[in-house]
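Have a look at the structure below before the remarks.
A single protein chain has been removed from this complex, and every other one stays in its place.
Order as written gives the chain letters A, B and C; numbering starts at 1 within each chain.
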Amino acid sequence: MADPMRIRAALAGDETTVRVLMAHIMEPGTRRDAAGALIPAHFIQDVDASHNGKSVLKAMWTGAVSQNPFLSFKFKGAAKGDKVVVKWVDNKRDTRTDEATIA
Amino acid sequence: MKSTRRSALKATGAFATLVSLGLVTQSQAQAAVDRASFSVKTLDDALKAIGGTPANSDQVTVVSPDIAENGAVVPVGVTSKLPNTTEIYIIIEKNPTPLAAAFMIPAGTAADVQTRVKMGQSTNVVAVVKADGKLFSATKETKVTLGGCGG
Amino acid sequence: MKKYMRLARLPASIFALSACSTGLGGGADYDKMFQDAVTASFQPKGIATMDYLKPDSANNICAAADVAGKPLDDKMVQAIEAAEMKTIKMPSDGKFLGDWKEGERIAQSGRGLTWTDKITDVSGGNCYNCHQMDKKEISYGNLGPSLYNYGKLRGVTDPSGAASKPIVEYTWGKLWNARAYNACSQMPRVGHKGILTEQQIQHVMALLLDPNSPVNK
Partner (left out) sequence: MRSSEAIRLAILAGALSAAAAASAQGTTAEGIAKYREMLQDGNPADLFDMKGEELWKQKRGPKAATLERCDLGKGPGVLAGAFTELPRFFADTGKVMDLETRLIHCMVTIQGFNESDLYKAAPSIGRGEGANLVAMTTYLATQSRGMRFNLPQNRPEEKNMYEVGKRLFFQRAGPHDFSCSSCHGVEGGRIRLQDLPLLTKNPGDGVGFAAWPAYRVSNGQMWTMQKRLNDCYRQQRFPEPKFGSDVTIALGVYMGVNAKGAVSAVPTIKR
């Protein structure tokens, strides 16, 4: 099973900044191992962040996003104590959902 | 060099005009690209997949380092000051599959995202945004250097 | 070249005597503890066998001086340099210069001889790790002096000409065994220790001395 994400969400003024770290290998599928065999692709394809059930960001990724991906974005309309939920799905249909409380 | 630059600027101007006339834009109002777009091999094809030719805009900013010590992790951020920015694309021109990431920005979310991407070599980073259904871009070059021992 | 002759004629007896003791200063126990720790701690892995740790007089003497924090005395320096000078082999085919383009590839590569390398892997010269060479390469180290314009600064216009002979031979010797000219130099003994082949050294020589090489542009 995938390791948890670290999500930090902080409200400043009327804007919430969300910073997410995801534990993922992000193997692009183009690299070869020592024996010359292609290493199969394994990367996060879809990311969906939501607040109170409403999507605040969707992303589509490739193996060109770095290993253990970092994502930062900002949105309006949240209050301290609200939850931000982040979900990712990779190309092997493995998925992980974590949440953080806005500070 | 000079003449190249002048014609380049001229081309930009012409394109900006075409875009403002709505002649070269696509009108996919909502729309994420399809997954196949991420496997195209050239910048041109990536732009086609996104929906056409963007106009250079000083309202779009790509933040990436001038020099990256390691191509495996290069911080890249894109911001757009254009109203109604709904999509952001990060294209790494020299990567084997240039389109690296796409972001869909709903109302209420700032057109301001940051992530980290891989670069196989020194390259232009092209940010394309869709605002009011039209495409705009900004470009920044990042040099990738060798690091320590063993390189 | 005068220096070469003078040092080469020095007897190596002083060197042989002092090489027996590691002379690490302080309590002798520390030296033994150090040896015991080395024996107990290292294990062979891949091509990096325990042979990598076999005693080498010049290395032991230089390390002892570092531990003591005192430079070597002149006699010791001369003894080491004389002994190392004897290891230098001039090119077997009489050719000093190869292809600078090959040399550039060798200079850029830092690979070879670690436990993750294979015996069949081609070693690099590690040159850029420590030296500036081609002005266009921004990623260069500074542990060694800049070699940009190495040949040009030394007036080498025709590396095969008689006027260039001393500098060409010196450069070959320096690459083969840098310790012959500087007893405790940190530069690997590229030829003497078999890091690069004779042919590879010829290519690196061309990178340094060929007037068409980017080093001399």
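Keep in mind that, in the parts below, a residue touches a chain if its C-beta (ideal position, glycine included) is under 8 Å from a C-beta of that chain, and two chains touch if they have at least 3 such contacts.
Predicted model, so just to flag it, every value in this text is computed and none were measured.
Shown chains touched by the hidden chain across the complete assembly: A, B, C.
Mapped onto chain B, contacts with the missing chain fall at residues 4-5, 7-9, 11-12, 14-15, 24, 43-44, 47, 53-56, 63, 65-70, 72-75, 93, 114, 116, 124, 126, 137-141, 143, 145-151. Residues of chain C that touch the chain left out of view are 24, 26-27, 29-31, 33-34, 36-38, 40-45, 48-50, 52-54, 56, 59-60, 62-63, 66-67, 113-116, 126, 128-130, 138-143, 179, 186, 188-189, 193-195.
Considering the complete assembly, chain A touches the hidden chain via residues 3-6, 19, 21, 23, 25-26, 66-68, 70, 72.
Just so we're on the same page, only the chains that are shown with their structure count from here on.
Averaged C-alpha coordinates give centres for chain B and chain C that are 48 Å from one another.
Annotation: 21 Å between the Cα-based centres of chain A and chain B. Multi-chain contact residues, meaning those touching two or more other chains, do not occur anywhere in chain B.
In chain A, no residue touches at least two other chains. Note for the complex: chain B touches chain A at residues 32-33, 35, 38, 72-75, 77, 92, 95-97, 99-106, 108-110, 112-118. Of all residues in chain A, only 15, 28, 30, 45, 54-67, 69-77 touch chain B in the complex they form.
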